[in-house]
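First up is the structure itself, then whatever we jot down about it.
All protein chains but one are shown at their positions in the complex.
Showing chain A:
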Amino acid sequence: MSEILTTPLTSSRRSARPEARQARAGAILVSPAVILLIVILILPVAVAFVLSFSDYTLGRDRLTWVGFENYADIFTRSSYRKMIVATVLYVVITVPVSVGLGLGAALLIRSLKIGQSLYKTVYFLPVMASLLAMAIVWEFALHPTLGIVNRTLALGCGSPLELWPWYARSCADGFPLWLGDRDYALWTLAFIGIWQSFGFNMVLYLAGLTAVPRDLYGAAEMDGVRSGWERFRLITWPMLGPTTVFVLTITTIRSFQVFDTIEALTHGGPAKSTYVMIYAIYEKGIAQNLVGLGAAITMLFLGFVMLISVAQRRFVERKVHYQ
C-alpha cells in the first residue's frame, strides 16, 4: 500500500506539478475520441464542402474547380427554387401540427384514469414502424380509383356533404389524385409525415409532463386558479418550455430530412412539387453521380439545420430555463 502511494511521487521528476501531469494524462486519454470525432464527423463535412466547389463525379480521376457555379445553380435554376419552396413548405406544415398534436395527445392521455398505456402504444406505433413499409400501405390507401380513401369519400356523394363546394366538385370530376396532383402531393406527404411523427412528440411531452411538480398544481388551486385553461397557461405551458424547444428542434430537423416517403411515393414529382432537399441530394449526388452539385445542396441543407440549432440556443433556451 505504501509503495503504491509513494511511486508517483518519486517517478515524476520531469514534471513536478501534479496539474501538468494530470493535463498531459487528460490529453492522452481524450485523444482517441478527438481523432475519431475528426475522422468520422468533421472530415466528411469538410470534404463535402471542398467538393461543392468542383464538378467531381465518382469514378473520374480528375476534377475541375468550378468556383461558386454549383451554388449559383441552386439559387438561379427554377428546379432548385422549387426544391427550397417544397422543403420549407413541408417543414412549415408538418412541424406546428405534429408538435401541437403531440402536446394535445399527451395532455389528453395524462388526464385519463384508465387506458393510458393503450393510447400510448397505439399512437407510438407509426413511430416504430418503418416509414418505407408504411408508405406502401399509404400508396394503396391513396390510390386514385382503388384506394380506400377516395372510395370512402365517394360514398358521401349525394349527402349534405355536397354543400361543401370542393366536395361537390370532386363528386362530379372525381376525387383528387392525392399523390399525383401537384396541388395535393406535398400536403398529402405532410399529412403522412405528421401521422408518423406526432406519436414521438407525444412521448417526449409525456416525459416532460411527469417532471412538472405536483405541488405547483396544488399551489395554483390554492391561489384561485379554477379553469383548466388557466392552469395550462400558468403552469403546464411554461414548465414544458424546455421540452417544447427540444421537440420543435427535433421535429424541424427531422422534417428537413424527409426522404423515405418521397422516394417511395412521388420521386419528387409531380412537377417537382415534392422535390425536397434530401431527395435532391440523393438524386444529384448519388443517382446522377453529380457529386459536386450534391455536395453544394448538402452544404445548404447543413446551413439550414445549423440555423435551427443556433436559433434554439440563442433565442429560446435562455427563456425557458428559469435560472
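By our rule, a contact is a pair of C-beta atoms (placed from the backbone, for glycine too) under 8 Å apart; a residue touches a chain by one contact, two chains touch by 3 or more; residues count from 1.
Just so we're on the same page, contacts and distances are computed from a predicted model.
For the omitted chain of this complex, the UniProt record lists the protein as "Glycerol-3-phosphate ABC transporter ATP-binding protein", which is one of "Pyruvate/2-oxoglutarate/acetoin dehydrogenase E1 component", "Glycerol-3-phosphate ABC transporter ATP-binding protein", "Electron transfer flavoprotein subunit beta" or "Cytochrome bc1 complex cytochrome b subunit".
In the complete complex, the residue from A:A141, A:L216, A:I253 or A:A311 that touches the missing chain is A:L216. The missing chain, though absent from the display, is touched by one residue of A:L107, A:L209 or A:I235; that residue is A:I235. Residues of chain A in touch with the missing chain: 213, 215-216, 218-227, 230, 234-235, 238-239, 241, 322-323.
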